[in-house]
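Removed: one protein chain of the complex. Kept in place: all other protein chains.
To keep things simple, chains are lettered A and B as they appear, and every chain counts its residues starting from 1.
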Amino acid sequence: MNALRRHRALSRIWASDPGLKGWFTTVNHTDLGRMFLFVATVFFVIGGILAMLIRAQLASPRSAFLGPDHYNQIFTMHGTIMMFLFAIPFFEGLAVYLLPKMLGTRDLAFPRLTAYGFWCYVFGGSMMIFALLAGIAPDSGWFMYPPLSSTIGAPGINSDFWLIGITFVEISAISAAVEITVTVLRYRAPGMKLSQMPIFAWYALVTAVMILTGFPPLILGSILLELERAFGLPFFQVAQGGDALLWQHLFWLFGHPEVYIIFLPAAGAISTILPVMARTTLMGYGWIVAAAVSLGVLSFGLWVHHMFTTGIPHMGLAFFSAASTLVAVPTAVQIFAWIGTLWKGRPSLHLPMLWLLAFFATFVIGGLTGVMVAIVPFDWQAHDTYFIVAHLHYVLVGGFVFPMIAALYYWMPHFTGRRTYFKLGNVAFWLVVPGFHGTFLALHWAGLLGMRRRIDTYESGQGWEVINIIASISGFVMAIGFALVLIDVVVNAVVAVRGSRDPWGAGTLDWAMPTPAAPYNFASLAQVTSRDPLYEDPELPVRLARGEGYLGDPGRGRRETLTVEIGTGAPRYIVVFPGNTALPVLMSAITGLFFLGMLIKAYWLVPISALGVTLCALLWVWGLGRPAPEEALPVGRGLSLHTAAEAADPPGWWGSVFLLLANGTFFGSLLFGYAFLFSIAPNWPPPAYLEPGALPVVLVLAGAGLTFLGSRIGTVVGQGMAPVGLALIAGAALPVLSESPDPTLHAYDATVWVFVGYGLLHCLVGMLMWSVVMLRRLSGHSADTTLGAMRIARLWSDYTLLVALLTAAAIGLPGVLT
Amino acid sequence: MHPAGPAAQVISQLWWVLLAGAAAIFLFVAALIALAWRRPPGETEERRFVVWLGLAFPMTVLAALLAYGLVVGERLLPRATPDLVRVQAEARQWDWRFGYDDAPGRVTENLLHIPAGRPVDVAITSVDVVHGFWVPRLAGKLDAVPGHVNLLRIEADSPGRYEGLGSEFNGAGYRDHRFTVIAHDAEGWRAFLRGETP
Partner (left out) sequence: MNAILRLSLPLTLWLAAFSAIYGLHGLLCSSRWAAVAPELPGRVLLVGATIAALALQALLLAFLRSPRWPQPDAAIRRVSMVLAVAALVGTAWTLIPALAMSHCL
């Protein structure tokens, strides 16, 4: 079989549906990555237009262009869109597009999940934009401090759009994160050791794990605040035992890691692009991996530095001031390793490199002002002024937008298969970068002169006029520059001439394929032995196209790729991917109805759509089953492997592990919130702690025992015992809730209800999982091919047991002890 | 940036130190980058960049800075001192009410009277949403959180009027959520306490 016939055969298997239908049924990472990037760019444009409205309003004192009601919506939505609808999804899009290619595999671990996440993002984002156009957008600032964002300060539907819309969008972040984690760990080219991964994969891995542990506190906070707004559960109402500071803790537990979730992917792109631009290899690969991991974890110990002015004791602040200075160290390691890389090589001045220089100039300033505000007394003075606004724009635009534009220009030949031809990009560069510094450099000073952020106008005579007019004019120059970048990209994508395969002379596998990429990525999978496979073997792309790698034979007629051992990269089993399907878009639309029902208070819609989502999920899972095992199948180069259907740790198991990591963080945040209210909130203890007696304890313990045993027996009987045990645990909810009939009385009762609701949901999901396993066995699937599914169900029910026991202790102990 | 009290004064001084340090570091980094184009390529020692510049250099600077910041922070804390005046600030949408330990029952709206040259502790709280209490020329800001009372030490060097601001976004009336601090000389303060000042 020659390369062309192999290409045709593989294309037939992997291609998306033709025409319009293909947009909705595609599960291919190349398509979805491009779609993610496109939609994120649309949101960037919308957010940018809002920024221009802000600058128009602030250009002169006493401006009457916008009133406070519109202005408050506009700055809230500018922040919200840029953070949640542009930055995170843009990273997801880039990772979705690039990771399988860089790792030398054919798709992400869960193709349908990619599509589901994408559509959740589109639908959730559309909700937010609808609110904006209808003039009922959130208006409490992007960090939504209650009580201002709660019913007291915002009785309208505005805040609900934020809480519900953003939670909906976060489904896409969580699913992309699960996907990226499993892909980086298990879906690599055979032989690619962990320490031989392209550096971008390390950054993506760290970022993904951060999303899994950083987003759950915010999701919890959003749910609690929405429960307060919709049903009066007083988590943030001080009179009834709540505390406004609880939100600030939960929000910044998310919010600070978020900054690094945005910066790290950009750093990954820099570490990839910079050595190529300097015609050398990256200096200090190991150090950079260590720095990325350090940043990832350290950033979780910084959240209180956003709360230096909330009255926390100075010793408490000192912990976080110290941690905030410490986090500058791994950042410095990266910066100097990059400079060392430039010294080592012969740096060029191509367009991507120019943008990287803009990154250095901007981000270093942002980092230095960051160290300034890490110093507590200075922060007391600068907090909530334009100094902070300027600082965060230096960090986010310098640390994310500029590197991402570098990435855009670097990978554009890959996206389009064309040479970048027109020189519009250079003009755009010289508009954006000076425009940016013109906008924000002087705003530092306005902040120090006492200009507060978020005021809609100001009086003249305070020395702010000149700064603001310069900022506004520069802002418009910058906007024109960004528009030119977009025009440049479109023009180049449409009319430029075909280019060569690896125009920059890079060494990573993403350039080992013809561009634009074929839907199957690689005609056969490479055996990797070094960090830059293309430097070692420049002929590799040709050999892969000739089918000399693994899985070069399309004979089995299905979408196949290989998984590897995490550490060594030794091939483990074959994964058979699902084909094109409309299930993800359908399921996310029904998920959207669920959130819509919550939003417009049409509560009848909620259970119906929950049922719909469950049915879709069952359909989704059922299709993965295989009735009988296949023998080991040849994968090329003399190797034979089994398929994932017979593996004890199929991809779904790994996905569950990381989903449970996120889930566990969510539960941990709930426990933290409870402990926080318990020890800090002013109106505690509640009128009475719960004393539900022995019945629920007996039910939980008996159910836990039954489930634990049943899930370990491994026969149909055991698979029947497990859900019964979970049902017993669920039954304990009744006596508990009857003791605390009104969750609106006190934050304690409200918390009990949330604990119980969380436990019930998990029991229900566990029961469903065991039912699927049992049904598979009863419908004649062999024990070998249900082993993986059974282990997934066991993982979930073990987690549920842990939750049940911790919940019982958390609810019961205060009543017993006092 | 026109300090008129000891707290604002040390913070202002801190700022100038920070600015000078930051400018020096920025120029240093920029020079290093520019040099990459100026020198012939070749073997560059990894240790020099990663260990010395990446680890040792920032850790030294940051340790000094952290110590400086913490010491300054300690000095600004509301410790017990003789001659201390205590007032209360209660924020709401969108005004401020001030009460005085030395003149029980006396409430002023959007107007805070203090004696000049004496340390004043402001006990800050809120009755509705989160607000911020900030008199830029006297001290840093501190939030007013419903249900909590936060203590802020302020002091004005000389008698005068100082602008105070609500500095935590609090809804539609945020822009005009202001107050004025009047620092009296000793005689004026006594007059205020006697109720002779409106």
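Methods note: contacts are C-beta pairs under 8 Å (C-beta built on N, C-alpha and C of every residue); 3 or more make two chains touch, one makes a residue touch a chain.
Keep in mind that this is a model prediction, so the values were computed, not measured.
Interface note for the absent chain: among A:1, A:45, A:136 or A:297, the touching residue is A:297. When the full complex is taken into account, the listed residue touching the unshown chain is A:289, out of A:171, A:289 or A:342.
Among B:31, B:67, B:107 or B:186, the one in contact with the hidden chain is B:67. Among A:70, A:314 or A:346, the one in contact with the hidden chain is A:314.
Counting the whole complex, the residues of chain B in touch with the unshown chain are 66-67, 70, 73-74, 77-79, 151.
Seen across the whole complex, the unshown chain contacts chain A at 185, 193-195, 209, 285-287, 289-290, 293-294, 297-298, 300-301, 304, 312-316, 318-320, 322-323, 326, 330, 566-568, 675, 678-680, 684.
Keep this in mind: only the chains that are shown with their structure count from here on.
Chain A meets chain B in the complex at residues 68-69, 72, 140-141, 145-148, 152-154, 238-239, 243-245, 278, 280, 283-284, 287, 309-311, 314, 317-318, 321-322, 325-326, 328-329, 332-337, 339-340, 342-347, 357, 360-361, 364-365, 368-369, 371-372, 374-381, 383-385, 448-450, 452-458, 681-683. Residues 1, 8, 10-11, 14-15, 18, 22, 25-26, 29-30, 32-33, 35-37, 39, 41-44, 46, 48-50, 53-55, 57-59, 62, 65-66, 68-70, 72-74, 76-77, 93, 124, 128-130, 132, 136, 139-143, 145-148, 150-151, 163, 165, 167-175 of chain B are the ones that touch chain A when the two sit in their complex.
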